[in-house]
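Structure first, then comments.
Every protein chain but one is kept in place in this view of the complex.
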Amino acid sequence: MNKPLKGIIPPLITPLLDNETIDNKGLERLLEHIIKGGVHGIFILGTTGEFASLSYKLRREMINYTCKIVNRRLPVMVGISDSSFTESLNLARVAAECGAEAVVLTPPYYYAPGQPELLEYLKRIMKQMPLPLYIYNMPVHTKVVFEPATVRDASTIPGIIGMKDSSSNLAYFKQIQYALRDRPDFTFLVGPEEFMSEFVLTGGHGGVNGGANMFPKLYVQLYNASVARDFDTIGKLQQKVMQISTTIYKVGHHGSSYLKGLKCSLSVMGICDDFMAEPFHRFKEPEREKIIQYLDELNYRELL
Amino acid sequence: MNKPLKGIIPPLITPLLDNETIDNKGLERLLEHIIKGGVHGIFILGTTGEFASLSYKLRREMINYTCKIVNRRLPVMVGISDSSFTESLNLARVAAECGAEAVVLTPPYYYAPGQPELLEYLKRIMKQMPLPLYIYNMPVHTKVVFEPATVRDASTIPGIIGMKDSSSNLAYFKQIQYALRDRPDFTFLVGPEEFMSEFVLTGGHGGVNGGANMFPKLYVQLYNASVARDFDTIGKLQQKVMQISTTIYKVGHHGSSYLKGLKCSLSVMGICDDFMAEPFHRFKEPEREKIIQYLDELNYRELL
Amino acid sequence: MNKPLKGIIPPLITPLLDNETIDNKGLERLLEHIIKGGVHGIFILGTTGEFASLSYKLRREMINYTCKIVNRRLPVMVGISDSSFTESLNLARVAAECGAEAVVLTPPYYYAPGQPELLEYLKRIMKQMPLPLYIYNMPVHTKVVFEPATVRDASTIPGIIGMKDSSSNLAYFKQIQYALRDRPDFTFLVGPEEFMSEFVLTGGHGGVNGGANMFPKLYVQLYNASVARDFDTIGKLQQKVMQISTTIYKVGHHGSSYLKGLKCSLSVMGICDDFMAEPFHRFKEPEREKIIQYLDELNYRELL
Partner (left out) sequence: MNKPLKGIIPPLITPLLDNETIDNKGLERLLEHIIKGGVHGIFILGTTGEFASLSYKLRREMINYTCKIVNRRLPVMVGISDSSFTESLNLARVAAECGAEAVVLTPPYYYAPGQPELLEYLKRIMKQMPLPLYIYNMPVHTKVVFEPATVRDASTIPGIIGMKDSSSNLAYFKQIQYALRDRPDFTFLVGPEEFMSEFVLTGGHGGVNGGANMFPKLYVQLYNASVARDFDTIGKLQQKVMQISTTIYKVGHHGSSYLKGLKCSLSVMGICDDFMAEPFHRFKEPEREKIIQYLDELNYRELL
């Protein structure tokens, strides 16, 4: 794997037929769709992948199927976040066996560890970790922030090679980048697609952007334009990204509207089923109609 | 099982030798210790039991061993909280097979569901639930409160027989009790031991109090005195409970000090090992010395 | 003033005609109503009194008018909470000149001070404080908790004579009471009326309960029954308190429903105007109808 890893790495949704069954054909279509779109890697079993709602059996299947379908055409990163140290390691071993290139880990997310406890946890888990690891900051779900000093210390643990930040707090992430400015090999990836371009313009490495499930080309083009500092193109593509962010992701209530909108769109586009694992449920007809309307307003076929 | 369930139901700590091994002899000593202390039930795999840090293998073993040792001398309630619907059901089935009498469930705790999503989740999971269920309010860890209207609706789902509240917010819990005043069969249990007596004095059914791992008699006597409205006894015993709360549980930093203090005390008392599952770690010598001192100040042998 | 202060001290709502005018006649009726109801003191300019929404001119008038009307029939406690140290002292001086007996103070509530900063702030402000002071824990509004160690240190500052806790966290407040068990002169008052009885049953001194604006007798009788440990009476009165808590305070949305319900009820009862200071606004007709219905269901005239 290149160091740092650069580009668009979609956080893959997990296509499901029911609470216990992966939509295999949908998964295959989705993977071919995003690979064709030119993405630079694939991240499965992240927050967008509903990892925490899936049984372990399903998570193992998802790792297995994805690695087989991708077949080393792209690096596969596997989310191994869990409240249990042992289960995280179990998943990491499956990932290694299946040929994934790296794993991604949030803090354990039931008990909120203090920062020294979190650092100690990373040190211990890395001793048994079979793959390189990206740390994953997602405080809205885990309640715990990787404080900059913790990241700096963590970056010296063998095997920790980068960070994905989904806090939406760019001031925070730039402080961490600055603190690690002597580590050109350390990867910085940002979750929110709304400012992926800004992040890349000033030295960030790329985006783990959910919208790239639907429109991989759009995000890859925006990434490329940002690397090239082609502001005309950035301006045009950014409008599309913001249109998606303020329509598709904002149907319905609750924090789950992003995830529901994303899966519903993929279903409308004929890529995969929109079944959602508990405790969420797919949009009903009125919300689906809204998504269809928003996709039309996007002229979405031109984005494919 | 009696409806409502009444009395002291200790949330059992999980005695461990290492991250993958239950301290079986410690578990047996602990169970005999609390049964001898007169408790009215046992709750395993709750927050105090470090459930979220344990592998599934360990959780299954813990259910199995506990049910065998208890051997129906007391009702066993099993925590099946999980971020995954399926894994919660898997644990519930193990609990049913092993002879447990009920299960206990928090909201899924990575994605924070909205209240309608939470109610729908309960309806769906109860359709497959092999045992009666207590809902478990623990917002500091799960980020989600069971709002009173949600509890009222949940109480009509077949199989949901009670609630344990660990929010420390007595105003909240009394509102729920009042809303369900026409349900004398519905059980209300309170987590924080600091006001278990007050809760029972005005009609609450009992406490799921961590301190009862160490001193089951103390909490049972306080419960009995509260039922009997024997204020002299309440006054004396309450002093001990508050002494424990403000010493044993307050060594060290971070939210984990309660759990560390509890396990350390049990180790000092010779009952079981104080190994803690990741991401926590047992107290080192200076903190242990402090615990020993606090136990001495409590004249703890008189409480046994 | 007795030490500790005991009984029911209503947190007075501030009757208003518009954003700049006190409803003087309403204030007089309200004060006579609650004095006739047998309360043990009066607390003005607290959270229930909308203090933070009032101009300084209005706050000074409210102190002045109240002290004149009460005319030393009862102790008057004045809320002087402010984001500005100087304005808090300015209000305290007005309170002293008007004959109030004590003041009540939250942490400054824009910048959230750390605990050492908060303790230092208390030390400095008490050097110039012309009246005894109760500290006021109200974290939902101020973002800052008085941690138990801070309260213990604060209790040794000359002039600090007690604490009102509105956190709803009884475990927390009992820890503080226990830590100050060698200070029988230090007053502990609880805000939430839902567990005032429980708090008094085991040694708390009283309640600062908003419902006592409407039904002072009810809360005084519940207090007396709690002191007397008369459980039959407690049981009956507690039902009324819970009925109020789950109906009158739960109309409409937002955190402001408690305050709106309280003022609306007082208006329905003919005691004072229900105008609310910005950013809140009185209930419109549909909500008012609901309040009227709830008051009828309470048979509220029997509670007067």
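Order as written gives the chain letters A, B and C; numbering starts at 1 within each chain.
Basically, a contact is a pair of C-beta atoms (placed from the backbone, for glycine too) under 8 Å apart; a residue touches a chain by one contact, two chains touch by 3 or more.
Only a predicted model underlies this, so the values are computations on that prediction, with no experimental measurement involved.
Chemist: Identify the visible chains that the left-out chain touches across the whole complex.
Modeler: The omitted chain makes contact with A, C across the full complex.
Chemist: Among C:G38, C:P75, C:P113 or C:P130, which residue is in touch with the absent chain?
Modeler: C:P113
Chemist: Given that one chain is not shown, which residue among C:N71, C:T86, C:Q239 or C:Q293 touches it?
Modeler: With C:N71, C:T86, C:Q239 or C:Q293 as choices, the missing chain is touched by C:T86.
Chemist: Touching the missing chain, which residues of chain A?
Modeler: Output for chain A: 148, 168-172, 174-175, 178-179, 181, 192, 194-195, 197-199, 201-203, 229, 231, 234-235, 238-239, 242-243, 245-246.
Chemist: Residue-wise, where is chain C in contact with the chain that is not depicted?
Modeler: 19-20, 47, 50, 52-58, 83-87, 90, 107-114, 116-118, 120-121, 124-125, 141-143, 253-256, 277-281
Everything below uses one rule, namely that only the chains that are shown with their structure count from here on.
Chemist: Hey, if chain B just vanished and nothing shifted, what pieces would we be looking at?
Modeler: Result with chain B masked: A | C.
Chemist: Could you grab the centroid distance between chain B and chain C? Build each centroid from C-alpha atoms only and quote it in angstrom.
Modeler: About 35 Å, centre to centre.
Chemist: Using mean C-alpha positions as chain centres, tell me how far chain A is from chain C in Å, no decimals.
Modeler: 49
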